[in-house]
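A single protein chain has been omitted from the complex, and every remaining protein chain is retained in its original position.
Showing chain A:
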Amino acid sequence: MQNNTNRSYYLVPYFGWMMLFVIAPLVLVIYFSLFDLHGNFSFINYQNFFTSVYLKLTLSSFWYAFLITAFTLAIAYPTAYWLTKTKHKQLWLLLIIIPSWINLLLKTYAFIGIFGVKGPLNKLFESMGIGTQQILYTDFSFIFVSVYIFIPFMILPIFNSLDKMNPTLIDAARDLGSSTWTTFTKVIFPLTINGVKSGIQAVFIPSLSLFMITRLIAGNKVITLGTAIEQQFLVTRNWGMGSTIAVFLIMFMVIIMILTGQKDKGALSNEQIK
């Protein structure tokens, strides 16, 4: 008994933290979302959210987040797979992680220079005879830079699950006559699905609310929910509407978490096979 009460004291910092930095802000966001501009209690903000502007905004946020996640996954999976096959795995992995230690804004500004009309990329295009292209402020540049920034967050979980996988399973599959493609779709991919899911979470959710890159790289021609929240708080000073958008964003995030949630069954079978 004594031991048990002692142990529950260790939970105090955890609950304190959760209350102060998770529960309290959530309650505040929901509370603020229930007031109109004049501080009267109302659901007007929720009604406003269902007007065309915000619905379109939500759709376009999802579309861009989807594109970013898809491209990141397409690049990250083969890379992670290749990493597990190399000799100095940890070194290669470190090289991929290091760029994520550099400040996000610095990296973004570097791309403004690279993609500029007079930047090195356009110089290259010109020497190849393609001629100067408008690269900055396009959908392409926006997705490219976002993918570049998110790649380490996708590679890490996939690498971990691939690395943990028992290689004898692949041999077994081969021995039983499955082709390379079948081995991948029936054995490797299902066993690493949890890594992919965590990767998708780590990329899709922040992509929904990207806002600095939308201005610096996409020239505000791509608008996400993040931009809208920033505008409501700093420019319009309509905290109610800003909070309402935030409430919806949180709801979307919860839904995505549930959809990509780790099923214990999958993890268990992985262990059991070992």
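Methods note: a residue touches a chain if its C-beta (ideal position, glycine included) is under 8 Å from a C-beta of that chain, and two chains touch if they have at least 3 such contacts; residues count from 1.
Quick note on the criterion: contacts and distances are computed from a predicted model.
One chain of this complex is left out of the view, and of "ABC transporter substrate-binding protein", "Multifunctional fusion protein", "TrkA family potassium uptake protein" or "Sigma-70 family RNA polymerase sigma factor", the protein name its UniProt record gives is "ABC transporter substrate-binding protein".
Across the entire complex, the residue among A:P78, A:P99 or A:G219 in touch with the chain not shown is A:G219. From the set A:L20, A:V53 or A:A74, the residue in touch with the chain omitted from the display is A:V53, counting the whole complex. Within the full complex, the residue among A:I30, A:I96 or A:I112 touching the omitted chain is A:I112. Residue A:N238 is the one among A:T79, A:S100, A:S178 or A:N238 that touches the chain missing from this view. For chain A, the residues touching the absent chain in the complete assembly are 37, 53, 56-57, 60, 112, 116-118, 134, 136-137, 215-216, 218-221, 223, 228, 231-238, 241.
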